[in-house]
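Excluded from the complex is one protein chain; the other protein chains are retained at their positions.
We call the chains A and B, going by the order they appear; numbering starts again at 1 in every chain.
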Amino acid sequence: MREQLRVNPIDCAGHGVCAELLPDLITLDEWGYPKLVPGPVPPRSAGPSLP
Amino acid sequence: MNGITSSTVFWYASRATGVVALLLLTVVLVLGILVNRQGRLPGLPRFAVTGLHRNLSLLSVAFIAVHVLTAVADSYVSIPLPAIVVPFTSGYERFWLGLGAVSLDLMIALIATSLLRRHLGRRLWRAVHRLAYVSWPVALVHSFGSSTDLRRGVLLVLAAACALAVAAAAAWRLVAVARAVPRAQRVGALMSGQAGLARTDLPRTDPPQAHPLVKAGQP
Partner (left out) sequence: MTTAAVAAHQPVTGPPPGQRPATALPLLLPAAGAVPQDLGAHQRRHGNLPWRGASELLIADIAQAGLTGRGGAAFPVYRKLAAVAGAGGRPVVVANGAESEPASRKDTSLLWLAPHLVLDGLQLAAEAVGASQAGLYLHRGRDGRLAAVLGRALAERSAARLDRMAVEIIEAPPRFLAGQESALVNRIAGRPAVPAYTPPRVFERGVHGQPTLVQNVETLAHLALIARYGPRWFRAIGTPGEPGSMLCTIHHVDGRTGVVEAALGTPLRGLLDLDDRAQAVLVGGYHGSWLPAAEAQQLTLANAALRPLGAALGAGVLAVLPAGRCGLAEAARVTRYLAAESAGQCGPCLNGLPRIAAALTALAGPRPGLRIRADAERWAGLVTGRGACHHPDGTARFVRSALTVFGPELNRHERGECLAAADEPFLPVPVAAEGDEDRR
């Protein structure tokens, strides 16, 4: 099953935990907000949920 | 011979797990504030803060479970099982144990809404989670009133240290709330951080200064 990772930019407060947990999918911009790698998520085990 | 009865074992177990639970809940609350302030524990990755907060809260539940069940099982005092969650229905120490039930009820609400967070609105989750600031003091008062353990010696010092830690963390949180730029004014704050930006059409002559970083997301 192909899944797409998305960020709710309104709720996002820039904690940066997501980039720490999924460094190959998420990097942080110069203001601390997540930048997602485009495209579907490669298959992997379920990760923890985020603040 | 007056030996150790099962009642005595239960009683001691309840008191001991109660103390540990209080300690754990103190750490959980302080960690919760650390998550909100986006603070870090030295040497640990960022997700450790939120991970520890969550895991220790579940551990506290385990200790509280033993704490209340041993108290109920103790035949020396009369505490009906429902009194664990129905406040002020215990025969023994109705008021102080009732406070414990109140605190536990609030904790159950906190944890249940956190586990079901995906299905609830953000506003509901936050409103319930703020009840932690009620649950902890109630638990502390319950601890002081239910037995004399915390009123002297090492345990008194321990309880005082916990209270101090919670007070300090809560104060930190309040200062942040007071300082936070309300969402309505965030854009304005950034725009006027640049001197002269409010003027409409005259070009500037020096390069823009660094803007303060203003956090978006829910306050």
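Everything below uses one rule, namely that a contact is a pair of C-beta atoms (placed from the backbone, for glycine too) under 8 Å apart; a residue touches a chain by one contact, two chains touch by 3 or more.
It should be emphasised that the depicted structure is a prediction, and the values quoted were computed from it without experimental measurement.
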Selected residue (touches chain absent from view) among B:48, B:108 or B:190: B:190
Contacts of chain A with the absent chain, listed as residue ranges: 8-14, 29-33, 35
Chain B residues touching the omitted chain (full complex): 182-188, 190-191, 193-194, 196-198, 200-201, 203-208, 211, 213-217
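Criterion: only the chains that are shown with their structure count from here on.
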Chain centre separation (chain A, chain B; CA means) in Å: 27
Residues of chain A defined as touching chain B within the complex: 9-17, 20-21, 31-33, 48-51
For the chain B and chain A complex, residues of the former touching the latter: 35, 38, 45-47, 50-51, 117-118, 122, 213, 215-218
